Every structure is written in structure tokens, then in C-alpha cells.
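First the structure, then my questions, so here it is.
Every protein chain of the complex appears in place save one, which is left out.
Entry: chain A
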Amino acid sequence: MSTTVSQLDEVKTGRWSGGKSPFNVEYGKIMMWFFLTSDAFTFSAFLIYYGTQRFAHLTWPDPDKVFQSIPFVADHGYPLVFVGIMTFILIMSSVTMVLAVEAGHRRSKKEVVWWMVATIIGGLMFIGCQALEWTHLHHQGFWWGHIPTQEGVSPEVALAPYFTKEISEVSALQFANLFFTITGFHGFHVSVGILLNIIVLGMVLANTFERRGSYLMVEKVGLYWHFVDLVWVFVFTFFYLV
């Protein structure tokens, strides 16, 4: 009896030879990653379009002059301060989210609940700040298709406070439209993230994951939440810093 097998008949044990999960990632998590990749493409398209418009125009509203208020504290003179607070809130809520995921690995239900509550509060604070910022800009006259105007005054005078170089109505309009579209789309993502977090928090409280034996769902919703934070990092740079 021959016990040798031909090379073709040998059972392959490689990662991709079947019988095991080659990525070693659960299906739902892979799908969340692929969704986020496609969503990243959408945001990239928005931001690249913004960049192109800004690059193509000779003049553009100066972000330091458009965003210089701190609601309830100062109306002008403090560029970057309020958006700095917003950035800090979002990074902080990202950290509480990882801590929830980390607690989930240890199957510590109590910690998962508290860190998720902290994440949701962070998200709500961020959305609140964004609402304040939008309200402020809206009062100044910026909106989709609208730029600040004053009766009996030429557009150049009405727009003068927002420009450092020459003044352009087209640039101001493009800026207003893109600002509200992009931060609006991001804010919509944050709102969805808060809702998903609340649903998953409910499932944690209902012991769903305790029974399932794994807190993987916390991880999936966490991926989404970090992505929202990631997008904000780019929005912050291209709208407020550059």
C-alpha cells in the first residue's frame, strides 16, 4: 500500500485554500468597512470639489473672518476657538467609543453601558455646537444660495467683513453652498451615529449581547462612529484651517 499522495491530492492549508475565514473578520464587520469605504468616497468627492472651487477662484472668503464667534460669549474676534471645542468634543467621544469596545471585549456590560452613554452625550454636544454655528451663520445671512446683503448697500460693502483679499459674490455663494452641504452631510452622519448608538445601547441594556456571547455589534457601531470623527478631521482642516 502506498501512503504517499501526489502533490495534487495534498490538502492545502493556506489562508485562502478554504475551510477558514481568510480575513478573520466577521461578515457584518467586513460589510461595515466596505460601506465606510464607499462613504469615504462620497465625502472625498465633496471635499475635493470644494478644494477645486477654492483653488480655481482668485479670491475666497477668509475662514478666520467667517468663523470667529463663540456663541453666548463673543460675537467676533475669536477664530478657531469654537471649532476647536467641537473638535475636542468629537475626539473625546471617539475615545469613549473605543473604551466601550474595549470593555465589550472583556464582556463587562456595566462599563460598556457607561462608555456608550458618554459617547452619545458627546455626539449630542457636537450636534448642538453645530446647530449654534449654523444659526450664527444664518443670522449673518449665509445659507444655501444666500450670502449677506444689506439694503441700499453694494454687495462689495456687505461682503467686506468676510474677505481679506478682493471681494467676489461668486466665491461667497460657492462657499456658503459648500459649507452647508458638507457640514450638513457630516452632521447627518453624526445624527445617524447617535441613533445607532442609542439602539445598540438599548440592546446592551436588554442583555442581547450577553446572550449572544459577544459584543461585536458595539464594535461595528464603533467603526461607524470613528469614521464620523475621521471625516471631521478633514472638514476641520479644509474649512477652518487652510
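Note that a residue touches a chain if its C-beta (ideal position, glycine included) is under 8 Å from a C-beta of that chain, and two chains touch if they have at least 3 such contacts; residues count from 1.
Assume contacts and distances are computed from a predicted model.
The listed options are "Tryptophan synthase alpha chain", "Cytochrome c oxidase subunit IV", "Carbohydrate ABC transporter substrate-binding protein, CUT1 family" or "Cadmium-translocating P-type ATPase", and the UniProt record of the chain not shown names that protein "Cytochrome c oxidase subunit IV". Here one chain is not drawn; of A:Ile121, A:Ile198 or A:Leu223, the residue touching it is A:Leu223. Within the complete assembly, residues 11, 13, 15, 19-26, 30, 33-34, 37, 40-41, 44-45, 48-49, 51-53, 55-59, 64, 79-80, 84, 87-88, 91, 94-95, 97-99, 101-102, 105, 156, 166-170, 212-216, 222-223, 226-227, 229-230, 233-234, 236-237, 241-242 of chain A touch the chain that is not shown.
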